[in-house]
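Supplied in structure tokens, the structure appears directly below.
Missing here is one protein chain; the remaining ones are kept as they sit in the complex.
Order of writing sets the labels: A and B. Residues in every chain begin at 1.
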Amino acid sequence: MRLSETTDSLAGAPPLETLNYLTDGTTVMSWVNTRDHKRVGVMFLAAVLVAFFLGGLFALTLRMKLLQPGPFLMDALSYNRLFTLHGVVMIFLFLIPAIPGAFGNFMVPLMIGARDVAFPRLNLASFYLYLLGAAIAIWGMVHGGADTGWTFYTPYSSTTPTQVLPILLGVFVLGFSSILTGLNFIVTVHTLRAPGLNWMRMPLFVWGIYGTSIIQVLATPVLGITVLIVAVERFAGFGMFDPARGGDPVLYQHMFWFYSHPAVYIMVLPAMGVISETVCTFSRKNPFGYRAIALSSLGIAFVGFFTWGHHLFVAGQSTFDAGAFGLLSMLVGIFTAIKVFNWVGTMYRGAIKFTTPFAYICGFLYFIVFGGMTGIALATTSLDIHWHDTYFVVAHFHFIMVGASVMAFLAALHYWFPKMFGKTYSEGWGLVAAALIILGFNATFVPQFLLGNYGMPRRYYQYPDHFQALNVASTAGSTLLGFGFLIILIYLVIALRWGARCTQNPWGSKGFEWLSASPPPTHNFDEIPTITQMPHDYRTHEPPGVIRVS
Amino acid sequence: MNDFLRRMLFLPEQASTFARDLDRLHFFVILTTFVMSFLVGTTAILFFVRFRRRSETQTTPHIEPPMWLEALFVTIPLSFFLLWFFVGFNEFVRQQTPPADAMDVYVMGKKWMWKFAYPDGPNAINVLRVPAGRNVRLLMTSRDVIHSFYVPEFRIKKDVLPGRYTDQWFNAVAPGRFQILCAEYCGAGHSVMRGEVIVMKPEEYETWLALQKRGALASRQDGSPTEIEGTPALGNLVEQGKRVAAEKGCLKCHSIDGTRHIGPTWLDLYHRRERLTTGAFIDADEAYLTRSMMDPAAEIVDGYQPVMPGYEGKLTAPETSALVEYIKSLQSDAVRTGPSEGPSYAPLRNN
Partner (left out) sequence: MSHEADALGLPRGILAHHFSSLERQNEAMRLGMWLFLATEILLFAGLFTGYAVYRFQFPLAFQEASRHLNITLGTLNTVVLITSSFSVALSIFYARTDRPRAAALCLVVTLLFALAFLGVKAVEYAEHFHEHALPGKYYAYEAVKVPGAAMFYTLYFLMTGLHGVHVVAGMSVLSWLLWRTLQGRYSSRYYTGLEMGGLYWHLVDLVWIFLYPLLYLI
């Protein structure tokens, strides 16, 4: 075997088990200038968590305002800015980079038996682009903020006097970060798989990330050019989407959703990957229908590109287009359905242990079925006419974005926390927080479905009085949700500092990422493993902490 | 049953002919969704109870699903989804296709109000009066940003776009008052851009219309003040068009009696097939008439000089629709195909 540069320099240093990627170099520089995919992953994790709490704070403030139908707490302009920021921060700073940036970076090389991602420098650059994009966007927020909503619909976005430009530029830069992350993963998966790890043995999380990366690479540039045109329109009046100059504002919507609908799958495919891994570990069972789960990730990535028009059913698109996009949207739902059935199937004849991550899996399953099927319902064209741009849509996509993606993010955080930091957290508090979150989530968003049915449009600062009761219920739920997240933050910080040292494989998992030490050393493996079996093969029992691979 | 489910799901009253059919699909879809999530959730719980981990060294068998099971996983949801889709799309096509006998109302959205104008009658701000039981088509455009015309009780919604016309039709079943909401975010006043549809008994509507035509109610306009800038005084749209044409100097170049002047005559102009300087033929419909006011040089009729100034920004939307209606009214007897059978034109822009 070949030794890496790092191990060469370690001759005479402390023994390898005690020196992991966290302790191997503790200066600030060793983090800032790291090439280690694990450190980049950890930095991403810290950054997206900050973004998540920021976005969550915005959301809670918005919900507080909505306690009252009339003006309350803030004026209309502040409210509009705040929901724009909530959307931009949650989508571009949290959901899109969260699982790929944090857990993808950390786990993918470990799972495929590689020492790093294909382009470690590019990986670090992707993180700094993320920071730069975030900085530009936050600068814009501080200096006035935008009031366009995260969708930046023209001609409103090209005429409003607020600071849209920095937010657009921030989104453009963040897009580049996302492209680089995706590109890196595709190349990594293609070229750095360990010997014996053929495509049909690849862990399902890697399949999820692979599908995500394809979307990131193919869709994000279109968002880039779209926001760039809007930016040019704002500061130079080129009029590409300006009806007064012959432009077509609906063209903007087409171009925007060409990215932003696949972007939903950027947010949810990695989440599905997480569930595929965790459901196997906690059911101690091989994935039921491995091929179906793996290939449906690619199916979603592919079909997801042809459904964007279902955001334009009432926007003056032709009836034929609406039909075509509606029909294609039905197909996307099928791939998700396949996954859901196979996850449930995985539990069949397993050996299920109820843990904090498993609580989130249960939440995820329920939310994705309900959220997904309401999504299909929205795509049935005629029902969308009543629901479009109401709270029904808001509730639907929060079921997917929070109910599925954030639940999976939390499952991943709890499942891989011992892997990443070698510490254990309080299982009791974990379950309390999970219960609070799942309960609070339902209490927040089920009333919003009903509000949508009732006819309350989204992005409403004031609303007719008869919507108040449901709004109050939703706000009450959101405080529960907020408490849940706060508890998680507290016990994880405590665990990080004072948590007990965990064993190498505390869950007894046979996922490939557990082949390395926990936390892994900088070079991941002393010897690159040779893979001779599928992941999560629980037919034989090995003592915890050891996985036989060859 | 219908009413019970409607209340359970917080759906508003069913005040248009669409509402009942749509809600039926709605109930079906939501109920399947409930059943499905319940089944998946319960199966997961059952499996959890049945297959609890009994020891930390437990092993499990390797299970691969048979092909027929995977096929079932695909076909069962797919058949439901397709069923929803075909029922839904059928309804959608109905909603998107205004019947030929519909009466027209022009709608203009601007930050942050709705303006309504009747081809043969008054106009109003924020209050739309329609007769019950009659098909009504709304021809909608926006003066600034995108708005969306939404009446929850009618289950209708359509974006109102600047620079083009969209249409939406409905048939209100019974008299009543319903809120109009703006559903597309349009700035600080988005949430208060509200109006009202007043559905009247047909005979009351006729009386009201007649009164409006006589101008008796001119001083009692619905809603907010009459002095909205650019709103022509109340009265018949055709009358207003006549006035606007005189005020804006249109008649200096266009005749209304068929004589050729600097510009083409307005008599029988509506739906005339005109040859353009480019050689192309065009049907002088509402869209063309509007375009020619805003940007005359764009499509010049063969034989005329591009001398007309553009009226973009000089004519307000109500003035424009008044002018269009005036031009439409100028029909010589020879080509009149019958008594005013209501507008029979196709949607202004076919998408």
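Note that in this section a contact is a pair of C-beta atoms (placed from the backbone, for glycine too) under 8 Å apart; a residue touches a chain by one contact, two chains touch by 3 or more.
The model shown is predicted, which means the values in this text are computed figures rather than measured ones.
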Omitted chain: which shown chains does it touch? A, B
Of A:A146, A:I229, A:C280 or A:A351, which one is in contact with the hidden chain? A:I229
Looking at the full complex, which residue from A:N105, A:S177 or A:T220 touches the chain that isn't shown here? A:T220
Only one of A:M240, A:C362 or A:L451 touches the unshown chain, namely A:M240
Identified contact with the non-displayed chain, of A:L192, A:L328, A:L436 or A:L480: A:L192
Missing-chain contacts on chain B, rising order, are 278, 295, 297-298, 306
Across the whole complex, list the residues on chain A that are touched by the chain not included here. 2-6, 109, 114-116, 118-120, 122, 179, 183-184, 186-188, 190-192, 217-222, 224-226, 229, 232-233, 236-240, 242, 245-248, 251, 255, 523, 528
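The rule is simple: only the chains that are shown with their structure count from here on.
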Find the geometric centre of each of chain A and chain B from their Cα atoms only, then give the gap between the two centres in Å, rounded to an integer. 37
Once bound in the complex, which stretches of chain B touch chain A? 9-12, 22, 25-26, 29-30, 32-33, 36-37, 40-41, 43-45, 47-48, 51-54, 56-65, 69-70, 73-74, 77-78, 81-82, 84-85, 87-93, 95-97, 144-146, 148, 150, 152-153, 155-159, 161-164, 166, 179, 181-192, 194, 312, 349-351
Under the definition above, what is the set of chain A residues touching chain B in their complex? 76-77, 80, 147-149, 153, 155-156, 159-160, 243-244, 247-250, 283-286, 288-290, 292, 313-319, 321-323, 326-327, 330-331, 333-334, 337-338, 340-342, 344-345, 347-354, 362, 365-366, 369-370, 373-374, 376-377, 379-383, 385-386, 388-390, 450-451, 453-455, 457-464, 470, 508, 537-541, 544
